[in-house]
Every structure is written in structure tokens, then in C-alpha cells.
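So the structure is just underneath, and the comments pick up after that.
Removed: one protein chain of the complex. Kept in place: all other protein chains.
== chain A ==
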Amino acid sequence: MTQINRLSSGGRIDRETPIRFVFNGRHYGGYRGDTLASALLANGVKVVGRSFKYGRPRGIVAAGAEEPNAIFQLGAEESTQVPNVRATQQEIFEGLVSRPTSGWPGLGFDLMGAAGKLFGRMLPPGFYYKTFMFPQSFWEVYEKYIRKAAGLGRSPRVPDADIYDHLNQHTDVLVVGAGPAGLSAALAAARTGARVILADEQAEPGGSLLYSRDLIDGEAPDRWLHNTLTELAGYEHVQVLTRATVNGYHDHNFLTIHERRSDHLSDRAPEGQARQRMHRVRAHWVVLATGAHERPLVFGHNDLPGCMLASAVSTYIRQYGVVPGRRLVLMTTNDYGYRTAFDWQDSGHEVVAVVDTRQNPEGPYQEEARARGLTLMRGCAVIEAKGGQQVTGAVIAPIDADGGRVTGATRVLACDTLASSGGWSPAVHLSCHTGSRPVWRDDIIGFVPGETVQRQLVAGAVDGTYSLAGCLREGLRAGVEAAVKAGYPSVPTAAPKVNELTEGEAMALFCVPHLKRTSRAPKQFVDFQTDVTAAAIELATREGFESIEHVKRYTAMGFGTDQGKLGNINGMAIAARSMNKTIPETGTTVFRPNYTPVTFGAIAGRHCDELFDPKRYTAMHPWHVEHGAKFEDVGQWKRPWYYPKPGETMQQALDRECRATRESIGILDASTLGKIDIQGKDAREFLGRVYTNAWAKLAVGKCRYGLMCGEDGMVFDDGVTSCLGEQHFLMTTTSGGAARVLEWLEFYHQTEWPELEVYFNTVTDHWATMSIAGPNSRKLLAELCDDIDLDRDAFRFMDWRQGTVAGVPARVFRISFTGELSFEINVQANYGLYVWEKLFEHGAKYNLTPYGTETMHILRAEKGFIIAGQDTDGAVHPYDLGMSWAVKEDKPFSFIGKRGMKRADCVREDRKQLVGLKTRNPKVVLPEGAQAVNDPNQPKPMTMLGHVTSSYYSANLGRSIAMGLIRDGFNRMGDTVYYPQTDGSVIEAEICSPIFLDPKGERQNV
């Protein structure tokens, strides 16, 4: 197909650089500088999608962010798929591949069109509420069809091939929008020396200047635009970002700018270049110069391809050298719209009629229209478009002065393009993002930004100023004001002289009357993307939805990816008319981030794959990898889980590790345990307040286990704390709880007890910790340590000693999490791997066996030792755990948790308590989380007694073991409880002591 609608000259495209691209499987030609939309219009492509609900053919309506129909899926490969791209904002490049996201099952094939009538009946207004609320299961049936038909696009099924960046920036003045107002603001601010960022979503700065008919300083605006951009480019303190959408305005003047760096160049970004950037900008002051979107008029069959915004038609003619048809009928409520007729006529094509809805407009625009010999039909409106797949004619009728009804006979004019202008809606979106509500202005027939707490100024059309002279003037004023407020001296900048026609008063008309009443008239579309009609909005108000927010949710108006940029105000006006209210009485419209859809790539930036979350490795990590360890994530730590030998199953490896430890010696990398260094003369007092047990008499060289509770009395962490000196302690925490515990200690010190002299610091990473456990552990340690007396009476259980291990300074703790004779060796982390390897050198003869977290769990469970966070869940206090020995109630200070665990509910005898569980069948391992019941045959829902918290197969005991919470468990030793399973089976278990092995603790006492 050739570019039948391309004008022979004009436009800002580069005619020297032709470009081939693909749309919906067909090849087309365009030029560099074209958007997909302008190129498709140049090629005479009218239908670019089908509508969501009714399957109606849809064409390009707009030329910018407000486009509701031409929403495409882009990408030549699976890894470069991008959904929801507006064709009006996507530049073409060689090899671009696009297809409509809507239009299932195809643009040409009209199945949906035929089925649409039926389907439309299935989707009346309020469909979501009426249908999906009940029965809920119906959603599953509808969803796949609706999603498929709705044109939501799809994400790639393979990882994105490109990289994306985040850029954090601070600026004095951020100017949003590089139209006449924004350019003036940036220029004025830049001249004061303020740091300025000027961001614009289009490929080229200029906004309306790129297609304006007005003159600046007696010339086309190009020269002023060129001079301004050249001056801005000369300032080091100014950044001008194009293809950069300010998509979110967040609290405290934090704005995000979505910059597309290579989407206009190629399917994938050039090698080594980020495809897109998200600028995260903290701006001292913001100038919103976001302009306005033209409002289409609502009339019968106004969704036919060929119905377009007047300003969009002008943009295609003047900016892209494309005239979308041959015969234009223009309907307007205002003088500005006349420009489209002039532009059309200047392109050499026929203007069939200018239909002005006002009764008697008179002024320079009408004079020019007459001078050009245009047919001017005043006091008239297009009440209906004619055509099947596209516009073929316009039905025109006289209407009364307030646009309420048709007053005379209709006539039909043949045309292929039907442009309409219902005035302008300021682009107030960003101003709404932080909660400010826009306010209605009758004089401009639109909402403007309301009061805000942000450091924000507005300039130009976004504030209802539509004349070019006004925009330039306001921009200069706002730019200087922002810079001065940001602390820069005022530098006056004179406004250039502008020649423009003076506009007369516009008419407030939104929905054009029809001969039939709205419910019977041909469909009058308000929101194209969600297929919401004027009739649907009237129905909503009749059904009692009076707030505009309710009307929107009832009809889905504004819920498309365009957020109703075109339709919302018209919809409000129709709702207001239906309820005999004014628009401000009906409500206001609020937009939320993001202004236009943002890719997940830009949101994620580099925070994906390896950089998604930090990974923490211990000093011995390379050894674990070398020896085939399987790893488990504990917080951010990579911990060895178990060490399978070739051919071993996980259970076989665990059995071997467990037996080796109890029979000879095993070793665990315990470096990940949290370690907090605590110093100060009140350190001991502080420990007494945050732990449940006593610390007053712990001597230097001794260690003690402690439980930490919240004020509610519930256990939240545990660990061993050692007395290093009279005023110096080392606290250990669970691996995952280290940061939380440190913050907890700091919180109490800083907010409750600042009078205590105590200091905390995290030393987790300073130490490599290796725990050797088993009957041969003393023998092994003795081979590597000659300066600590390891005699059982000299170095007793719960003692620690300073010495050297393998020649390296070490702290050795005689503590045990396995119930075996056990030593925990701590060396400076850089020596960790060396000492670890030395231990293996000497340990080979004892069959020194490395074990991971899983064997650690089994060995501790054999002894009934708890893991905070696994056997506790925030609703378990020390007494529930049978750990009253760890609570010292008569401490002078009412320690954290003491009062909490004395509450009436906490002292009940029949609370859920932690007990041991032995399955009737010793081979069956209870699933963790399984719920106990007394009678498995009781009717559902059954009365549940508590859940299994830890469960393993113990090779040492030759059977499964488990711990779990059971209501009143301490009084139920020997009772049988039942665990019904999802497959219908029931596991029977006996309640027992959680200490399955060596209840007297003789194994560590050697």
C-alpha cells in the first residue's frame, strides 16, 4: 500500500529517511519522524482495533497520550514484547513490528461485530457488579473471554532482553511539558542560574507550537522554538529530556520521569545501552505546564473510524504532512476548532462544512471562514455519523441555544472525516496525584488544578490559559517565581510578541442531542476504551448512582489504560445533566499515577536478577560449594542445607550427617547467627530488662541462654549471650532476627531508658563461627588448641575462653544446640576458611562430617530445643514452651514481657502448649502445619487443638519425631490426637515430652 494520505510537502518528518514497518502482519512505509499513528493514517489505514464490549471497528482519534483506540502490542521477538503502547506516541523505526492489542479475533473478520450484539447484551452497565459479585465462580468462565477480547495486551513469556536504569536526581525547578508555557518557564528559570529539568513526552519539544498557525515575533513559531532550545542547550545547569513522560507526582515533590531512550530506534536497545530510564527526581519547585486535551463531542455513532479530534487532524496535517481523508465535516463549540478547517483547506482538500453549535458566533474566525469561502452552518450540530466500517456521512440538524434538543429538519452531508471540538480539558492529572482535587471553572468550561500542599506552580493551558500569548507570559512568570522560591535572584525575561486571532465565547456542550432520546438513539460513545455510552451513564444515575465515583465504577468509565483522558469530563457532564445538577455539584475527577502506562522494566531498573536482593555469604562459602552443599536461604544468607554425597538422596544424607555427629563428630557453619556487641556500665542492667531471665550475676567467662519477649509476653527471639568483661557482652540472635533485635535494643535504649549507659553494635560479619559437636569434639579441638585448658572441669558447659585455634586468635564457647559435647569456635572472619580447613585436616580420622541447617534442625529437635519463629509464632509465651526456667519473675525491674504474660488470657491453664509428638506408625513423618483434633470423625469444621511446628525423621532414634502446639498439652501426656490430611487419611500421634533423646543431658556433660 502506498502513502495515499501523505501530503507532498510540509510536516516535520524526514522525507529523506523512509522507514518500513509491520502492522498486523502487513508491511507499510513511512518516514523518520512519523508516529505509528501518523504513518498508518498516511497509508489510509482506518481500522486499528475493535472495541472491548461491542466489537465495533475503531480508528485513530487523537494524536497524543489521550488516544483511546490505537493501543498496540509491540515487539519483533518474544523477549521484546511491550503491551499497551499508544500508536500516537510510538515513533516508527526500520523493522518495527506491531499489532493491535484489541480486535480479537481479527480486524477484518467481523465475528465480534456480529457476536458483539449478543456479547454486548451480556455486558450491560454494572456488569462487573451484577455478574461478578455472585456467583463468584462465573468470573472464571467470563474472564478468559473478556481478557482476550478486551485488548489488554500481553507480557513477554521470556525474560526481557533489555536493561533499564534508575537515575536519582535533585533539581531546583522541574518543568513538566515543553510546550510554549513550559519552554518559557524553563527559559526564565534557567536565566536565574537555577538547576532546571525540562521534560516532555514527545520526541521533539514544542507542544502545540509544532502545529500552531500563530506567529511569534512575526514569524512561524519555529524560530522562537529553535532559539529557546539553543539557549537552553547552552546551560550546563539545564537538562532537556524528550521522550520523557513525567508519569507520577508523589509526596514532597518527588516525581518520576519515564524516559524512553531507544524505543524509537530499534526493537532492542543498542548494545550496552539502557532501553529506558526512570528518573527519580526530588524537585525544589515544580512548574506544571502539561497543557490540555481537546474534548470530542458525543453524538450518535461517534466511534466510527474517521471521527477524530479537531486538533488531532491539525496535528497530522501540520506536524506529519498527513491528511487523514478527503472530505471533512468539522463540528465545533468554539473558535479554536475553526483552525482545523483552515488547515484542511490549506492541505488542498475539501471542507464540506463547518458546523458551529453556537447560534450566532461572530468574530475574526468567522470572518476568515467566510473569506475562505467555507460553508458555515451555525446553530447546528452533527447528531449522528453515518457509515459501516468508517464514516461516510454526517447527519446535521439545527439545535437550540443550550444544546438541549434538535429544533428542525436534518440533512446528511457526505464526508470521510468528521472532526469535532468540544473545547479543552486541562491536563490536571499530575496535580491530582498527591491528593489535590481539581476545581471547575465555568469561564473555561473545564477543571483546573486545585489547592495543593506541594511546591507546585502551574502555567498555560493546564490552568485554563489557551491563548499562545497567555501561555508564553504565564510560563515566564512561573519560571521566575519557581527559581526565586528556590533561592535564585529574579532575572526578568520579556515575552515575545504574538499574532493570533482573538477567540469568542465557547459553548458548553458535551453530548449532542438526537431526535430520539438517549436510550433509543444510536450509541453515543463517551469512553471508547471501555465502550461506555451516554445511555449507560444515564442508566447508572437512574439506578441511583449519584456520585461520579460510583457512576465510574458502575459503568467502568475511565478504567481503561487511558484513564478516561478523553471521556471523563463528557461523562460527568452527562451524569450531571441526567440528575439536573451542575458539573461541580456532581463531583470532580481525580487521576492517579501513572499518567500513561509504564513498563515493569523501568520500574524495576537494575533491581532484578542478581541485584534483586543482596546475598550474604559466610567466609567458608567456597568450601561448601566445592563440597556439593545444597543451599537454603535464611534471610539474605545462603546457608548450607545438607551435603549430599554422590548418589545419596536428601534423607540418606541427613541420616548420615545425624549419625556421624552423634557417633563421632559433625561440624556446622554457624557464622550467620546474629552477633551484637554490647558495652557500657549499664549493659548488665539492660540485658536484665530485655531478657526474661537473670543477668546480674553472670560472671566473666560465662554464657547464658535467654528468651526475648515483646511487651505482650510473647517470645520473639532467643540466643546465647556471653559475658566478655564486667561491662562487655556478646549477644547472639537467630540468623533471620539479627537486624530486628538490634533495632529493638536501640528502640528501648533511645526511647525508654536513655539514662542507661550502654552501646550496641552489630558484629555478625566480623566473625566466622564453626560449631563442632559430638563425642570426639574435645579431642579434635585439643589437636589445634594448646592454650585453653579443655578439661571438663576447667572449661565447663556454658563457659567461653579466649585462646588460639590453628594458631589463629579465637573465642571458644562450650555451648550446644545438639545436646552433644560441643564447642563453638569464633575467629576473625578472614581466617574462617583457613581454620575450617585445618579442622578437616585433623578431623578426617574422626570422620569429621559437615552438616547443614536441616541436620541442625533434626539434632536440636531430638533434644526438644526450640527455634524461635518456627516453634513460636508471636502468640506463644515462655510458659507455653515449658520454659519457665528461663523466666525470672523476681527481678527488681519489670522486664519486657513480664506484665504481658500475666494477662488473664496468658495465665489460663489450657493454652496451646508445646509438646512432643510420636506418630503411631514410626515411619510416618507428620507434615509441619498439620492441625490436631481429638476426634477425626467429628463433623466439619472440626475443633482444632493446635498445629505441628517441627517434624522430622530421626535416624538416631529410628523413627519420626515432631513438636507441636496442643491445647492444654502439658496435662495430656500419653493422650492420642489425630491429624486429618488433605487426602482423607488420618495420622495418629501420641503426646509426649519434646525431649526425645538423652533427657538427663548426659551426652554434653562429659
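Heads up, the rule we're going with is that a contact is a pair of C-beta atoms (placed from the backbone, for glycine too) under 8 Å apart; a residue touches a chain by one contact, two chains touch by 3 or more; residues count from 1.
Here, contacts and distances are computed from a predicted model.
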| item | value |
| --- | --- |
| Listed names "Regulator of SigK", "Tryptophan synthase beta chain", "Protein-methionine-sulfoxide reductase heme-binding subunit MsrQ" or "Sarcosine oxidase subunit delta", matching UniProt entry of the absent chain | "Sarcosine oxidase subunit delta" |
| Listed residues A:18, A:388, A:435 or A:622, member touching the removed chain | A:435 |
| Candidate in contact with the missing chain, chosen from A:77, A:94 or A:711 | A:711 |
| Selected from A:453, A:696 or A:944 as touching the chain missing from the view | A:453 |
| Residue, one of A:26, A:223, A:252 or A:645, that touches the chain absent here | A:252 |
| Contact residue for the chain not shown (choose from A:360, A:750, A:937 or A:982) | A:750 |
| Contact set of chain A toward the excluded chain (per top definition) | 250-254, 282, 434-435, 453, 711-712, 743, 746-747, 750-752, 754, 894, 898-900, 902-904 |
